[in-house]
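All remarks here apply to the structure that follows.
Note that one protein chain of the assembly has been removed; the remaining protein chains are unaltered in position.
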Amino acid sequence: MSASGNPTQALGSREESPKSAGTERLNVEQASFAYAASERSAPTFTLGATSFQAHERELVAILGPNASGKSTLLRLISGTIAPLSGRVELDGQETSRLDSRTRAQHIAVVHQESPMVYPALAGDFVLQGRHPYGRALRLASKDDIAIARNALAQVGAGHLAGRTIGELSGGEKQRVILARALAQQPRLVLLDEPTLHLDIGAQVELLERLRRLAEENRYAVVVVTHELALAAEFADHVVLLHHGRCLRVGPPAAVYQRELLEQVFEAPLEVELGPAGRPRVNLRARRSEDAT
Amino acid sequence: MRPLTLRRLLWTCGALTAVLLACIVLALKLGAVPISVTDLVWNLGRIAIGRGDQLPTEYRLIVFDLRLPRILLGILVGAALSVSGASFQALLRNPLADPFVLGVSSGAALGSILALIVAPQIALITPLGAFLGAIATIAAVYFLGRREGQLDSTTLLLGGIISASFLSAIIMFLMTTLAGRDLRGMVFWLMGDLSTPVPAGLRWIFTAGLLVGIGAIYTTAADLNLLLTGEREAIHLGVDVTRVKLVVYVSASLLTALAVSASGAIGYVGLLVPHAIRLLFGSDYRLLIPASALGGAIAIVLADTLARTVVAPTELPVGAMTAMAGAPVFIYLLRRGIR
Partner (left out) sequence: MEFKSSPHAPKCIDADFSKGRLAALCAWMAVLIFLFGAAVPAQTRMAQATAEPPAAAPAAHRFTDEIGRRVDVPMDVKRIVSLAPNLTEIVFALGEGDHLAGDTDFCDYPPEATQKPRVGGPVNPNLEQIVALTPGLVLATKSINRRETVEALAHLGLPVYVTDPHSVDEMITSVERLGRILHAEKTAVPLVEDLRARLSDLDRRLAGTVPRRVLFVVWTDPLISIGRDTFIADALRRAGARSVVDTTAEWPRVSLEEIVRLQPEFVVFASAHAGDTQHDIDALRSRPGWRELDALRHGHIVVISDAINRPAPRMVDAIEQLARALHSESFVSRDRQSRRAPHVTEETCACAR
């Protein structure tokens, strides 16, 4: 697919949003990556140079359709892979060079739920977030328990502490997983498609909570999603990816252009500006398009 | 929230140790030759005050030279098999993993037979061959279980089961064609048997290996908890997954090889005991590993006492007892599936 959308890529140009006056947390600078079956064969997937920043209390959405490179970018940010070129820094330190323990103290990653082999209590599950701070046996200290309880309370799941993970609903489980991330006391929280299995009410609740938590705990949040509407409503910045290329970086109002989004998501869309200066995306049925 | 506390850890292990001690007394008492508990306690007391030499010889032979070493061997074998079973279950994220199911026991049996064929005159060749056989089988099964560089637990289990039957076939072949050799003991080996005492020189190596193996696995207990919730999650929570996997894989193999070289293929202990402990005390590996070690010891001591006494004076192989109890549990777990 040709990138006829908009050639003026906003590389590195970050538009200050009024409230993100805090210190810079994450700095992604011209980071790229390539997957190849072996070292000698041609890469099967590449992520072109991508640059953006996230300050504390900010929520950045990485947006794009499937196979656009969102997960690769997330892995680069989390430091589990090192960029081919460029750098990914958290508070000035390259994330891929942190040792696994320090990295886990700084960066929390929330994935879509993974199956549990043996049942565990939600409270004990949240205590796992204290793992990077303990040593060897990691018997929970009073502080650890207080932090875990606090984390559960922050996501409004204090009452779930004594329940087993298996008997929780999707939304409850998502909150408990988020609480574990909070218990890590991170500077950066990464979320991979957190809204995937949630209904719309739970989705809105989660994003609102993420914003509030970012505010309270002074960390930066990076959310990978393909939910255009949610990103428009809650993100301070949006990184738009398409076929491994970073097309746009900026506040939703700047990135959300009808032609661009239609091309990227291959669906007829309508974009209008809402009252708070945030864009709104509506799906346009093809029928009406035919009619016009 | 019920976080593991030092207190709970010690209480649980203490209680299990008490049960184990009771089982030891029971096992010392029961047998083809009946001995009363008061007599036993009295004589233990006499030994404690250094007057053991006044005991009648046969009494000392039976209780301290026959039953006690056998019980201690059972404790070590039970602990080793249970801990390696629990470790393999975490490593492969599969509750059906067990050294017996993974074919390691058959590999050890074949190793010892080959060792007997190649160099029957060398002392301690049988346990050495078993050890090498166990290590080689684990490596081979591990290799079979890899798909696209990733360890696939279903493939691995199937690889183990297939390896076990392949190795058993080779054993059958060797036993039929090499009838001239003294391989009758192998039959007992294949069923798992504690009646053959471990040579004195090997006893210390075995104890040291067991403590090192369990200790090494125990240092990763907290990491294993996270590995169970998923490898990716574990990495993001600061677990050095590659290192933990290596440590646990090597240690669990060592434990299995030690156990099999000492007692043959005692099956299902590594499956049965960790699951019973999970039901009783939860699945936290920081508690599960020491509790499984003690539970495995209890299980083997009891199973061997049964094997010695059910049809006394004839002895059953202890492996037959554990398989009788273990196979139905395996089927049950298999049918229940991974919840």
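Quick notes
All chains are identified by letter, namely A and B, in their written order; residue positions are counted from 1 within each chain.
Criterion: a contact is a pair of C-beta atoms (placed from the backbone, for glycine too) under 8 Å apart; a residue touches a chain by one contact, two chains touch by 3 or more.
Everything numeric in this text was worked out from a predicted model, so none of it was measured.
From the options B:C13, B:L158 or B:A325, the residue with contact to the chain not on display is B:C13.
Touching the chain that is not shown, out of A:H55, A:K70 or A:R138: A:R138 (per the contact rule at the top).
Along chain B, the points of touch with the absent chain fall at residues 6, 9-10, 13-14, 17, 20, 24, 31-33, 47, 52-53, 57-58, 60-62, 64-69, 72, 75, 176-177, 179-180, 182, 184-185, 188, 195-197, 200, 203, 207, 211, 215, 218-219, 238, 240, 243, 290, 293-294, 308, 312-315.
Methods note: only the chains that are shown with their structure count from here on.
For this pair, chain A with chain B, the centres built from the Cα atoms lie 46 Å apart. The touching residues of chain A, when paired with chain B in their complex, are 78, 80, 100-105, 107-109, 111, 114-129, 131-132, 134, 136-140, 144-145, 148-149, 161-162, 166, 184.
Within the complex, the chain B residues that touch chain A are 1-6, 9, 93-95, 219, 221-222, 225-226, 228-230, 232-233, 235-240, 278, 283-284, 286, 338-339.
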